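A protein chain is absent from this complex, but the other protein chains hold their places.
Letters A and B name the chains as they come in the text, with residue numbers starting at 1 for each one.
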Amino acid sequence: MSRSLERIPWWRDRRVLPWIVQGVVGLTLLLVIALLLGNLVRNLTAAGLLLSWRWLGQPASFDVAESLVPFDASMPYWRALLVGLVNSLRAILVGLVGATLLGTAMGMASFSGNGLLRRLARGYVEVIRNIPLLLQLLFWYFVVFLALPNGTAAFQLPGIVLSKSGLYLAWFSQGFSWQGPELVNEVWRAPLRLSVEFSALLTGLITYTGAFVAEVVRGGIASVPKGQWEAATSLGLHWSASMRSVVLPQALRVIVPGLNSQYISLAKNSSLAVAVGYVDLYSVSETTLNQTGRALEVFLLLLGSYLIIDLLISAVMNGVNQLVQIRER
Amino acid sequence: MRPARAAPGSIQRSWAHALRQELFGSPADSLISVLLISTIIAAAFSLVRWALGQAQWAVIQANTTLFAVGRYPVQQQWRLWLLLVLVAALSGLSWGLLRAYPRADRSGQLWPFNDRLAVGLLGFLAAWLPAALALGFPLQWRWCGITALLVAMRWLAGHWGRSWPPGLVKLIPVIWPLLYLFGMVLIAGGLGLPRVSPSEWGGLLLTLLMASFAILLSFPIGVVVALGRRSQLPLLRWSSVLYIEFIRGAPLITLLFLGQNILGYMLPGGWAPDRVWRAAWVLTFFCGAYLAEAVRAGLSAVPPGQLEAARSLGLTMPQALQRVVLPQALRIALPAAVGQFISLLQDTTLLSLIGLLDLLGTARTVMANPEFLGKNAEVYLTLAVLFWCCCAALGLGSRALERRLDPTHSPA
Partner (left out) sequence: MRPSPRWLVALPLLLAFALGGCADDGGSGGGVQSVKLSTIRGRDKLVCGVDGKLPGFSFLGPDGTYSGLDADTCRAVAAAVLGDPAKVEYRDLNSSERFAALASGEVDMLARNTTLTLSRDSAGGNGISFGPTTFYDGQGVMVPVASGVQSLKDLDGKPICVESGTTTELNLADRMREQSIDYTPLKFQTGDQTYAAYLGGRCVAVTSDRSQLAAKRSSFPKPDEHTLLPVVMSKEPLTPASINGDPAWADALRWTVYALFQAEELGITQANVAAKVAEAEANTNQADLRRFLGVEGDFGKQLGLPADFVPKTIAAVGNYGEMFERNVGTGSPLKLERAENRLWTEGGLIYSPPFR
């Protein structure tokens, strides 16, 4: 190295070069960011919309259709956004569980001895993955759920009613009195109600993410050496028994990291709720933007919330991952 | 690999025996099979009955132009036809040349089975689709002509491609980008053609344009950012990480929100592009971040010895990356990248949520037309089939490309 030092021009010196590259890149980035932020501050100042969070305390004066947190129009914006967040979390949590169950079932079915079941599982994955989620959501909502009958014509089973306005379930109400759905003034009422918007969103999210989860599960099972199957079978274990107690536990090592990214995309995809009229975080944010004009703050809140949800999912999945990893002895 | 009883090696058994073994191997299997078969038959039956009886496909037939190109001015639509002719000719040419060179098809056949199948399918589509859409006769003939051109070019290039000067063949990869640029001019106007504003593009045209634009431009972004993320230089590494994680942390719809509602404030007055282009750039940067992760995985799969060897041969860092590391990394990254492109094509439907008239946006406008109120099922099903075909074709193409680029694949 040193023998040719004097002959190497300084701009090709390996000790200088990295600094030059970084300097150039850093300067360019700095300039671009300064330009963007400078304009942003100037334009927002001119419009009187410079970053501020005080509006969060003002009354929202709009209603939301469904909410787990008590809410009415006189409550402040932050409360409305909280309602949206809680609604989002509700969809994400139920969606996660549903997609995992469906995906695992389908992933395992693609190893079934029954050829028809196997091909059906593969077909499900191939069909669902190649159709945009938004299209599927609109299909579920406008074609399937809005075609349900209403009022007395609704599908009725003991304790369950499925109608155009939602899914009604029997549950304990006011203490411990078991109460089923009942028709009051042509509107169904029940202690537990899932709106059709929520049901359509869930159905879409679960079938869509389920296909991806099925692929992850299939990959995980395929990664288990074939000898494990043979060993289990030669021990006299039935297909389902060898799957449950020999193959799946080993496959989980591969499956869990793959699930993490599917869960995160489910969380992000839940923002498409706005297309089917479910009041999630994005939907409330959009309304808030309209009423306040505070685009930047609303965007930052959205970004921050989804980031936290992502991080939470990652953290939980990291923990699960550590549980399922094989400990070397 | 398929454990349990379905062993792929035993093909010798008769077809009927295999079927019986697969479907009715045990009582439980038989029960499942019978249930599934009856469900499938019932579902297929009601679907066919609906599609042929109850469905009113007039909503599709009456709006083919809207679905295809949106509000693109009628007087200027010849430009799109011209582009379509050029694309068909060049596709046929490239396809034929791929087959003309033996490395292309390792069995050395000029017309392998898949190709004959594809041509048959194209012929069927050219004959059936325009008729099913109730297009006028001139349009039907136009479609047949374009398909014929594609097949003819495929045939010409397949048979005589080898005797053409090699310079011409090498030009093909250059012609495609040039055609893309020329296509942009044809679509948007310029070079003497009257301008057609992006707000007039729509339907399939806008969807394909957005997807192809984002795919093409996200590729360099993805490669650069992936290299940045693996760089030794902390500034490059951290800025790449920040970009990737910022994009991947947020749902696409919030990024489109950023593009539509905030980007206008961030650029000097008058610099902000049209909102169609703003969405296109958001899609590009979105796809770039995911692509960077795919390329990074490819890069980390290349043994570090490759880079060291290349460097010790006296190649500079850019040379070593360009000639040795990247070709290997990109080949490994290909399946993941194509998966990303497929999901990008699907993500273009989100443009309808910000009021752009992409395929889905157009569909929703059409369904607001009083004449076609409530024809949701017909429209959504058609769109689903269309998207499914596009995505499945991309997937097939990627698998073919993978095989073609696979160095370990032994020629037959």
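Quick notes on this structure:
By definition in this document, contacts are C-beta pairs under 8 Å (C-beta built on N, C-alpha and C of every residue); 3 or more make two chains touch, one makes a residue touch a chain.
The structure presented is a predicted model; accordingly, all values stated were derived computationally and were not measured.
The chain that is not drawn here is touched, among residues A:T28, A:S52 or A:T152, by A:S52. Only one of A:G26, A:P76, A:G219 or A:G277 touches the chain withheld from this view, namely A:G277.
Of the listed residues B:N261, B:Q306 or B:Q328, the one in contact with the hidden chain in the full complex is B:N261.
Although one chain is hidden here, its contacts on chain A can still be listed: residues 42-43, 45-55, 61-66, 72-74, 142, 146-147, 150, 164-165, 184-185, 187, 189, 195-197, 256-257, 260, 274-275, 277, 279, 283, 286-287, 289-293, 295, 297, 300, 303-304, 307, 310-311, 314, 317-318, 321.
Listed by residue number, the positions of chain B touching the unshown chain are 71, 73-74, 197, 199, 238, 241-242, 245-246, 248-249, 260-261, 263-265, 269-270, 272, 275, 353-355, 364-365, 367-368, 370, 373-374, 376.
Definition applied: only the chains that are shown with their structure count from here on.
Rounded to whole angstrom units, the spacing between the C-alpha centres of chain A and chain B is 25.
Residues 18, 21-22, 25-26, 29, 35-37, 39-40, 43-44, 47, 111-118, 120, 126-127, 129-136, 138-139, 142-143, 222, 226, 229-230, 239, 247, 268-269, 271-272, 274-275, 282, 286, 289, 295-296, 299, 302-303, 306-307, 310 of chain A are the ones that touch chain B when the two sit in their complex.
On the chain B side of its complex with chain A, the touching residues are 1-6, 19, 22-23, 25-26, 29, 32-33, 36-37, 40, 232-236, 239, 249-254, 257-258, 261-262, 265-268, 342, 346-347, 349-350, 352-353, 360, 376-377, 380-381, 383-384, 387-388, 391-392, 395.
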